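Only one structure is covered here, and it is reproduced in the block below.
A single protein chain has been removed from this complex, and every other one stays in its place.
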Amino acid sequence: MSIIVRYFAAFREAAGLAEEHVDTTAATPAALFAECVARHSALERYTASLVAINDEMAGWESELSDGDEVLFFPPVAGG
Amino acid sequence: MSIIVRYFAAFREAAGLAEEHVDTTAATPAALFAECVARHSALERYTASLVAINDEMAGWESELSDGDEVLFFPPVAGG
Amino acid sequence: MKRFSVSAGPIDPDGFRRALVDPSCGAYVQFEGWVRDHNEGQQVLRLEYEVYEPLAVKEGLLIVDEAMERFEISRAAASHRSGLLELTDVAVVVGVSAAHRGPAFDACRYIIDQAKLRLPIWKKEHYANGAAEWVNCRHCAEAGHAHHP
Partner (left out) sequence: MKRFSVSAGPIDPDGFRRALVDPSCGAYVQFEGWVRDHNEGQQVLRLEYEVYEPLAVKEGLLIVDEAMERFEISRAAASHRSGLLELTDVAVVVGVSAAHRGPAFDACRYIIDQAKLRLPIWKKEHYANGAAEWVNCRHCAEAGHAHHP
């Protein structure tokens, strides 16, 4: 299926891009992120992060659907 | 011994005066206050209060000395 | 700025916070006590604070110093009104700046809690029905501290 992946802040700088369109069989954000790390090894050093699907916060084991926009957030640091 | 007694806020209104000079054998603020209640019965209804001697917060069982100024504070309500 | 003061005129909460700005601090907590329009079912029109200033200032400074010792904070101050106050007027303000927010919250709360228990300040409420009453601090009475015998 076709997924849009978006990277923010440190993830964007590590991946070297803000967004990519991928064809994947990954069923969950966790599996999808593992594929992203395989493509962009600099993503690997991050140990805690959040994921959103279509602008809703989501779990790493949520189910992905064709056309989803998946947002990978590095550890947040507001305030 | 000779003591100056000062009343504040509700105590002043209950006693009907702000200050009085008393001759007493009361050894402590607690004993002194009991004498004050005997003179000004409207003081009796107050169940919690603070005492200061010569502008220092003090305990109800502190020792009084001749010439002390004793301040009786009704329950405080700052803020 | 004085670490504790009694103010006969209006308190300026914004001027207060500006005086506590510190470039080494990442957190600032300010508490304000406002005159509210009701208490124990009565409609309040205005308040009057009586302050025994010599001891209020001494005890207020002591409370702020205790907070500086107990918590990892950089600056702290408090100010309390005396006299007649209208609805929404600021009756008391406490400000604390610190490197981190935990100690700033804890110290601010410590100062206002202690101030309410220990400062020789009394509040008279003026009600819509024309009556006026000195307000007992019920919590203090319940806590049973410093009861006279």
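Think of it as A, B and C in the order they're written, each chain with its own count starting at 1.
As a working rule, a residue touches a chain if its C-beta (ideal position, glycine included) is under 8 Å from a C-beta of that chain, and two chains touch if they have at least 3 such contacts.
The model shown is predicted, which means the values in this text are computed figures rather than measured ones.
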Touch partners, limited to displayed chains, of the chain removed from view: A, C
Absent chain, residues of chain C that touch it: 13-14, 17, 21-38, 87-88, 97, 99, 101, 104-105, 108-109, 112
Residues belonging to chain A that touch the chain removed from view: 8-10, 13, 29-30, 33-34, 46-52, 55-57, 60, 71, 73-79
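As a working rule, only the chains that are shown with their structure count from here on.
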Pair of chains whose C-beta contact count is the highest in the structure: B-C
Computed distance of Cα centres, chain C from chain B, in Å: 25
Centroid spacing, where centroids are CA-atom means, of chain A and chain C in whole angstrom: 49
Of all residues in chain B, the ones touching two or more other chains: none
Residues within chain C bordering two or more other chains: none
